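FYI, not all chains are in this one, though none of them got moved.
We just call them A, B and C in the order they show up, numbering each chain from 1.
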Amino acid sequence: MSTLHTVNKSPYERNAMTSCLGHVSAGDLVLLIEDGVLAARKGGSFAQALNAAKGACKIYVLAPDLAARGIGAGDVLEGVETVDYGGFVDLAASATRVCAWL
Amino acid sequence: MSDGQTKKKFFYLNRKAPYGTIYALESLEVVLIGAAFEQEVSLGFIDDGVFQLMNNQDAAGTGMKGFSKIYRALGDYEVRKLYVEKESLETRGLSVDDLMPITYEDEDEDYAEKPSIVVVDKAEMAKLIADQDVIMSF
Amino acid sequence: MRFAIQINEGPYTHQASDTAYQFAKAALEKGHEIFRVFFYHDGVNNGTRYTVPPQDDRNLQKLWSELAEAHKLDLVVCIAAAQRRGILDANEAKRQGKDGDNIAPGFRISGLGQLIEAGIQADRLIVFGD
């Protein structure tokens, strides 16, 4: 009984990720896609918010969207797991529901 | 699911202000159509979504079509649960008094008028999200 | 598992349709079912056959049409959203007195009830948008 939350917005531009992280339940999954992956870069000012969220829920990031934006695997925050589109499908299937933060 | 296998909990997650974009209006159009399907329906208003419920909206000067009256009619469509987030209101300097009075008639209590808007805090909103079958985001 | 997909943005301007397409393809490859793809808001603009993207770029309308044909996908364009944005099939064109239509192969125009039904029938609804 968990929710997969998807975030497709840059946290620097919009409040979607911040709002998402404020509404997760313990055991939920958060997947950063599209411009949302920008949050997962090491050294960025939202690293702390993501690190804090890792206690309650698991954070994933979509690998092809990272690559498009020039963020290498070594530049992703520790503890954030990369998945491909198949992994996205698996996450959606494993959760009970999907909530998109647009 | 409370009433048979086909009844699902539908949650409409509204996070955007009205008029600047069409999402609020087209979300309402889904709610109205969805009402005919006899599912368990509730609406969540988070972030700028709370502005959708502002009282005294008058879009005439912009040339756009106002649609705030539709919210007041939701009760007639058996849509009676409008959850508004407290923290979202406060950040914007709003209270429930700034919102439209939206009510429904409770057939179990001699059709007494009851408020459809329920202010909940962020933790309660998170629980609501975690309790749904289908979440439509706008 | 049975997925339903909602797409809220048009092709190219936002990545939503690209991501939804990759998701749908991956789901089908894993043996899942796509109950329906519902195009709402500007998402209806995925369903025009008049697009001519640059030759070295992907053609999203064609990708959807081809995926639909290969897997018998149900691609539904919301009628109310389509009317506001100028997407017509032959029936709608006739009904509205328009002199032509632009719906792409494999797409059909229908009502919002199709979205609700998708929410009811599918195990998961995934929304892609702005």
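To be clear about the criterion, a residue touches a chain if its C-beta (ideal position, glycine included) is under 8 Å from a C-beta of that chain, and two chains touch if they have at least 3 such contacts.
Bear in mind the structure is a predicted one, so any value in this text is a computation, not a measurement.
Asker: Quick one: what's the chain stoichiometry for the entire complex?
Answerer: In the complete structure file, each chain type occurs as follows: A x2, B x2, C x2.
Quick note on the criterion: only the chains that are shown with their structure count from here on.
Asker: Across the interfaces B-C and A-B, which one involves more C-beta pairs in contact?
Answerer: Between A-B and B-C, contacts are more numerous in B-C.
Asker: Approximately how many whole Å separate the CA-defined centres of subunit A and subunit C?
Answerer: 26
Asker: From the mean C-alpha coordinate of subunit A to that of subunit B, what's the distance rounded to whole Å?
Answerer: Those two chain centres are 27 Å apart.
Asker: Spell out, as numbers or ranges, the residues of subunit C touching 2 or more other chains.
Answerer: Correct list: 8, 125, 127, 129.
Asker: Scan subunit A for residues touching two or more other chains and write them down.
Answerer: Within subunit A, residues 97-98, 100, 102 contact more than one other chain.
Asker: Can you check the complex and tell me which residues of subunit A touch subunit C?
Answerer: 6, 8, 33-35, 64, 84-86, 88-90, 92-93, 95, 97-98, 100, 102
Asker: Given the complex with subunit B, which residues does subunit C contribute to the contact?
Answerer: So the residues of subunit C in touch with subunit B come to 6, 8, 40-41, 80-81, 84, 111-113, 115-117, 119-120, 125, 127, 129.
Asker: Given the complex with subunit A, which residues does subunit B contribute to the contact?
Answerer: Going by the criterion above, the answer is residues 13, 15, 46-47, 122, 125-127, 129-130, 132-135, 137-138.
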